[in-house]
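The other protein chains are all here in position, but one chain of the complex has been omitted.
When the chains are written out, they are named A, B, C and D in that same order, and each has its own residue count from 1.
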Amino acid sequence: MTLEEEISAPQRGRGLLRAIFRSRNLTIGLFVLLLAIGMAVVSEFWTPYPPNALRIRDKLQGPSLAHWFGTDHFGRDVFSMIMAGARNSLEVALTAVAVGIGIGVPLGALAAARGGWIDGFVMRLTDLAFAFPALLTAVIVTAIFGPSAVNAMIAIGIFNIPVFARVTRGAAMGLWKRDYVLAARCAGLGDAAITWRHILPNVNHVLIVQATIQFALAVVAEAGLSYVGLGAQPPQASWGKMLSDSQTYIYSAAHLAIFPGLAITITVLGLNLLGDGLRDLLDPRVRRQR
Amino acid sequence: MSAPLLELDGLTVALGTGGVELLSGLSLVLERGERLGLVGESGSGKSLTALAIMGLLPEQMRVSGGLRFAGDDLPALPEERMRRLRGRRIAMIFQEPMTALNPVMSIGAQIAEGRRLHLGESRAEAEAVARRLLDRVGLPGPRFDLGLYPHQLSGGQRQRVMIAMAAACGPDLLIADEPTTALDVTVQAQILDLLDEIVEETGAALLLITHDLGVVSETADRIAVMYAGRIVETGATEEVFARMAHPYSQGLFAASPYGLDLRRAPGGPRPRLKAIPGMVPDPARRPAHCVFAERCGFVQPDCLRISPRLAPLDSGGARWPHLAACLHPRAGGLAP
Amino acid sequence: MRTAAPLLEVRDLVREYPLPRPSLFAPRPVLRAVQGVSLTLPAGSSLGIVGESGCGKSTLARCVMGLERPQEGQVLIDGEDIYALSRAGLRRARVKFQAVFQDPYGSLDPRHDVRRILLEPLASLQPETSRAERESRILEALEAVGLPSAAAGRYPHEFSGGQRQRIAIARALITRPALIVADEPVSALDVSIQAQALNLMMDLQERLGLSYLFISHDLGVVRAITDRVAVMQAGKIVEEGPTQEVFAHPRHAYTRRLIGSAPKPFSGRRRRARAAQEAPA
Amino acid sequence: MTSYVLGRLFALLLTTLAASLIVFLLMQILPGDPAAVMLGVNAQPETLAALRTKLGLDQPLWTRYLDWIGGFPFGDFGVSHTYSTPISQLLAPRIMVTLPLALLSMAISVGVALPVGVYAASRRGKPGDFLSMGAAQIGVAIPNFWLGLLLILFFALHLRWLPASGFAGWEDGLWRGLRSLILPALALGLPLAAILARVTRSAVIEALGEDFIRTARAKGLTSRAALWRHATPNALIPVATIVGMQFSFLLAGTIIIENVFNLPGVGRLIFQSIAQRDLVTVQSLVTLLAACVIFVNFLVDLAYGWLDPRLAAGGGR
Partner (left out) sequence: MQRIFASSLAGAILLASAGGAFAKDTLTAGEVLEPPGLDPTANAASAIRRVTYANLYEGLVRVAEDGSVRPALAESWAWSPEDLAYTFKLREGVKFHDGAPFDCSVVKFSYERAVAPESVNAQKGLFEPIESTECPDPLTAVVKLKRVAPNFLFGMGWGDAVMISPASAETNKTNPVGTGPFRFKRWVQGDRVELERNPEYWGEPARLSAVTFKFISDPSAAAAAVLSGEVDYFGQFEAAELLDRLRADPNLHVEVGSTTGKVMMSLNNARAPFSDVRVRRALAHAIDRPSFVEAVASGYGLPIGAHQTPAEPGYVDLSETYPYDPDKARALLDEAGVKPGTRFSIVLPPPAYARRGGEVIAAYLAEVGLQVELVPMEFAQWLDQVFARTDYDATIIAHTEARDLDVYARDFYYYNYVSPEYKELYQKYAGTVDDEARLELLGELQRKLAEDEPNVYLYALPKISVWNKNLQGVWRNLPLPVNDLTKVHWAE
């Protein structure tokens, strides 16, 4: 009755593609992510209207053929702003996740490899970091260094560090007990080499899934910070800022509150679906349960 | 006499309707007081048989063929009636006492649960019985309090709790699925003894599932050897061990270190075990002919055409006929 | 036989583990997993260690594999105390001894193909080997364990449990070691597959002159493959001797109980009651 | 058990101290001299210096730290620069908003998530599972401040059932106060409920796959009884972890939600204090908040002991 604890490598080539399309979650998630990236990239070259151009005479128009998502209180085209905002969201989120991975993963791997007081120290450090609610960290960081998209990235990134440290450590701890690690030791490999060759490749599916989750959280966090005025600053378009701007027009122009919120929700939803899909694809435990 | 306690008559379990057959045409009869050992390697379908009897197969599996308990056709029984049989008249002991017990529930509550459920006893009544049961299985109070949790017990002690749980409602049939596999040999011996005694005292029937020929030979009156979802040989334990008519039974025995003759000429090569070549076929790729033919050392051309049925080897008259599903059963015995 | 030092010698080995404190200020209790074990394994022979779970046999195995530094005592391989060696020295010494582990699923990195798995000890311990030599050594090792050369390009999950254990053995063989420490190498396998693996190990021993330190809880398996056997109980060796001798005439009460408890075919039901009476729990 | 609790308490204290030190040091980098801010535009240098002395801003760093943190055990968190009021007095009415809000949100989160999660797990793969998890998937994705806006739009402006913003206070009766917390608590609690429901579902599904469920079924329990009596208690262990983490998330969430709904709570006080460069208030509040999170994590650890007897005896996970 031994359960086969096998982790099959993802199917290569066409097999992988087929696996992706077989999963509804992955398909939708990838589609949304690509859409967001596409909007962000295209907005660099082209938007229906310049996202920062004021056309005050055309302000607060509802959705129409000329302005798909209507115009805001300055007469800017909401659709163009959402396209441009995609870039800001993705940029901030990507950097924040990169910061988290770049620092958190080595920390977690170190803790798992060395154990003992190093592990204790790293874990207390993450405990400490977790004691500060993520948004609070961000509020303080931006209070000190001033509100800007870059500081939002740093602030959200700081919160991501303990998350990745924990996840890496947790996954790696289990792997260090595996016999193949003992075998690698018998082959004379040191902790660093084992971490690099055996541990990280085997935790990367966990990390990929976590990264998509954190990416989604970072999109929300960025929107939240921009919403309270601590994130992206004008003229940089940002979904969160659009929402906070919309708040006073909520009686007269509800579309201003609807579209940026939808953009955030759909992006986050897509990322979460992507994460779920990747988990199903990469994590054999879940796959077996199905 | 009325209907037998448990009767399998061509029991077949398939994945989905008309899908891959996991169990094919199992036939068995078991009466109260009898001990039947079901032996086979992993993937042979022994545990599935137990779950089929308990009516706890995964949803996507379909049962066909006869499966009767005290005359009731189990697959046709409504869930509510089936539920009332489970734990009350058919009880089961699982392999892994670590995970088969609920870690967050005290052992007393877990033992008492069945009695409260089936016999409508109050908590106090059921716990009084649980106390007696624990004493009986060798976990005397106050050292072994009802309030203990599974993690506070050793593996052998947990398995004793499992036995107490299974015996709680005085079942007619006790199914033990690899009850000692996870245990050390010395503990295994004690648990098997305990099981033996419980069956002796209650007169229940025992269906003992194991992969260990030694365990069945010491515990069971009768033996059924399974291979690839089929019973390939069955009969009284002594009979089967005396003859081992099916090449698989023989191979299984010869491959185990018990079968090894350690004598060797000084400096000569060490004697080898008689390994069965190849692997158990995947359920989806079982051949239409004899399932063992590909690995059989005595394979004949007709083995690759015909799927043999269980057939009696002797003239009959014995209480438990010796049957084998082989076109060319072996004749010679196997001396220890 | 050489007159030099035995291939493996373990002297008065002690390995303890600190346990969590029972209360905040209480001293840390210590689990003495191995309490002063001494062993000798001449080249070309096999020594079995039997005992029940928790007796310390796996800890002993890990100490011998150079994976866990003992608090006291020495592990000498070819007369060299491996724990007295420098990092590089230990690395050089590792060529001489390799390991096979119990779990055929956990002992192979699922992300590496067989070639990479086999290459790892070779590249790490014998970096001087040429590319061509490495290739030929891989083929040699695969052939030795009876796997086709095509196996090199495949991943562990594509193999059955028995085949995986062959790969693990091939990995242990690739540096052409003199000693293989095998910790329960066949306990996870079905009987028929287990027999294949044991036979393979016997073949290899005869062909390559290997020595085995063979750890198992399964008396039958130990009996089948070892020349000498040591019985461990609670961190100590309670009996040691030629395998046949120990099994035929166990001297220590624990050994007798162990052998008496092991189920045997043909024994019939009644034997069990006697065995139980002999040694009440 | 006691030594386990004591050990955890000790660790808790250390973590809190470390947190306070970090906050204190961070606050020193914050630009803007609080004395100058207090005195306003036309302050004379002498008055400024006098005020700095009065506030202790001329003391060395560590003295200021010790002075400040030394008051904590006695409920003395310093005096707000902007309001010239003891921070504990500022805090008291704010806590009466934020704490009920947090508890209400938590209650919504747990109250919605547990039944939905268990239900979905029991209906695994069926339409009920699909629907509830689809809703949860969307709930996870909706940012709470946007949900807040939508709730205002619908329940306050369209239906006019509940106040759109502001806090009525507890003086005029429980219901009036509660009314103004319902929408914010929903905005805060529902996305958390969605996360928790997903966690609960997978925890229950995992527990349902355990051997002891088969044991329970073999004992004759209905699948429903096995679900509730055996699977769910086991599933609560991972759920408790998430609940603990959500609490910290929740405290942060109040900062935004209190802004959306214009509630006079702790979160908005922090926000305002930062805006007004009221450093002592910021550092005290942030430290208290961190201590709160640490304490809740401690409670979760204790809850483990209660939920999982395996931990009660041995200690440590």
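One rule holds for everything that comes next: contacts are C-beta pairs under 8 Å (C-beta built on N, C-alpha and C of every residue); 3 or more make two chains touch, one makes a residue touch a chain.
This one's a predicted model, so the numbers in the text were calculated from it and none came from an experiment.
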Among shown chains, those touching the left-out chain: A, D
Which residue of D:A136, D:I152 or D:A185 touches the chain not shown here: D:I152
Options D:P100, D:G117, D:P143 or D:P163, residue touching the unrepresented chain: D:P163
Residue numbers in chain A that touch the chain omitted from display: 52-54, 56-57, 59-60, 73-75, 146-147, 229, 233-235, 245, 247-252
Where the missing chain touches chain D, by residue: 31-33, 36-44, 46-47, 80, 82-85, 90, 93-94, 152, 156-157, 160, 163-168, 171-172, 259-262, 264, 268-269, 272, 274-277
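Note that only the chains that are shown with their structure count from here on.
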Chain pair showing more contacts of the two, A-C and B-C: B-C
Rounded Å distance, chain A centre to chain C centre (Cα mean): 46
CA centroid of chain C to CA centroid of chain D, Å: 53
Distance from chain C to chain B - Cα centre to Cα centre, in angstrom: 32
Residue numbers of chain B (touch at least two other chains): 42, 96
Of chain D, residues touching chain A in the complex: 11, 14-16, 18-19, 22-23, 26, 29-31, 137-138, 140-143, 145-146, 149-150, 152-153, 157, 205-206, 209, 245, 248-249, 251-253, 255-256, 259-260, 270-271, 274, 282, 286, 289-291, 293-294, 297
Touch list for chain D against partner chain B, complex: 210-212, 214-222, 225, 230, 233-234, 237, 307-310, 313
Touching residues on chain A, where the partner in the complex is chain D: 124, 127-128, 130-136, 139-140, 143-144, 216, 220, 223-224, 227-228, 243, 246-247, 250-251, 254, 257, 261, 264-266, 268-269, 272-273, 276, 289
